[in-house]
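Read through the structure below, which is laid out as structure tokens, and then see the notes.
Here the complex is missing one protein chain, while the rest keep their positions.
Moving on to subunit A:
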Amino acid sequence: MSVPTGLHPSPRARPGLRLDLAAAIVLFAALVVASLLVGVGDLGGAGGLQLLVVSRVPRTLAAILTGAGLAIAGLVMQTLAKNRFVEPMTAGTGQAAGLGILAMTILAPGASIALKSLAATVAAFAGTALFLALVRRLPPTQPFLVPLFAIVYGGVVGAVTTAVAWETDLLQYLDIWTNGEFSAVMQGRYELLWVNAAIVAAAWWVADRLTILSLGRDTAVGLGLNYAVMLQAGLAIVALVAGVTVATVGAIPFVGLVVPALVARRYGEDVRAVLPIIAAGGAGLVLACDLLARVVRFPYELPVGTVLAVVGAAVFLAVIFARPRQT
């Protein structure tokens, strides 16, 4: 029987990869242009250029960086948990990051966003490490048990965070970090997100080692991989993306889940080959949902996190029910 977690090379890996990539680039460029053009302000007016530089370009970049980072973090998390159906924002990482920011806000109310991101990252690292340690005790024969466990684990961590926020009268602040949106993004308010770009590059650098990591501990050690170090590195990647993203724009669910799952289904599991597609796919998904969030009730906006909660959950349901049934 094949490993039911789905982390094995697909026989029909990479069909027409280049053609798809070209189509994706065209679509992506169209999204970027649309994102730059859509908005209440008039670009043709006197302050048009300034509007572009101060608001539209940062917002578009923020969506791209967030999406790419979250998708890659999802990919790495799935490698670490050896399961296709987990992702940081629904599995306790995002909630732990929120707890970290909350703690920082209580202890040092005036802390800079970089310091808050650091606290979020540390908390996210601890929360995710605990999650992985618990998940290892689940039976490997039940692929859906891990995401179920993940979602409830996220709920419990979220309940602790809510209790602390309630106690300290910070519920409204918590709402900012638990529902991601780009409406406040402007020049000077998003630059920390470039950390996500560095993370994507780092993931690219260790891509082959991640592929080996997904084969399991014994095989990985047999192939000469320093398993413990790679595990810590993977955890650091997931925690950094979650920490920076939650502190800057808030949690955005399901991106890290649906993008790697859909890409792996079509292109297989070779991390180096699929990593650019996953990064671009995540960026495109968040950009598209942010656009949707901006036009649905123009001139008002919806939070992109709310849009993705709907889109992502629907796609997730389709993914789990479209899987070939195990016998």
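One rule holds for everything that comes next: a residue touches a chain if its C-beta (ideal position, glycine included) is under 8 Å from a C-beta of that chain, and two chains touch if they have at least 3 such contacts; residues count from 1.
One rule holds for everything that comes next: contacts and distances are computed from a predicted model.
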The complex's invisible chain, by UniProt name, from "Ferredoxin", "Gluconokinase", "Transcriptional repressor SdpR" or "Iron ABC transporter permease": "Iron ABC transporter permease"
Option touching the unshown chain, where A:42, A:167 or A:208 are the choices: A:167
Among A:156, A:198 or A:229, the residue in touch with the chain that has been omitted: A:156
Which residue of A:109, A:139 or A:188 touches the chain not shown here: A:139
Where the missing chain touches subunit A, by residue: 85, 90, 134, 137-139, 142, 144-145, 147-149, 151-153, 155-156, 159-160, 162-163, 166-167, 253, 296-297, 302-303, 306-307, 309-310, 313-314, 316-317, 320-321
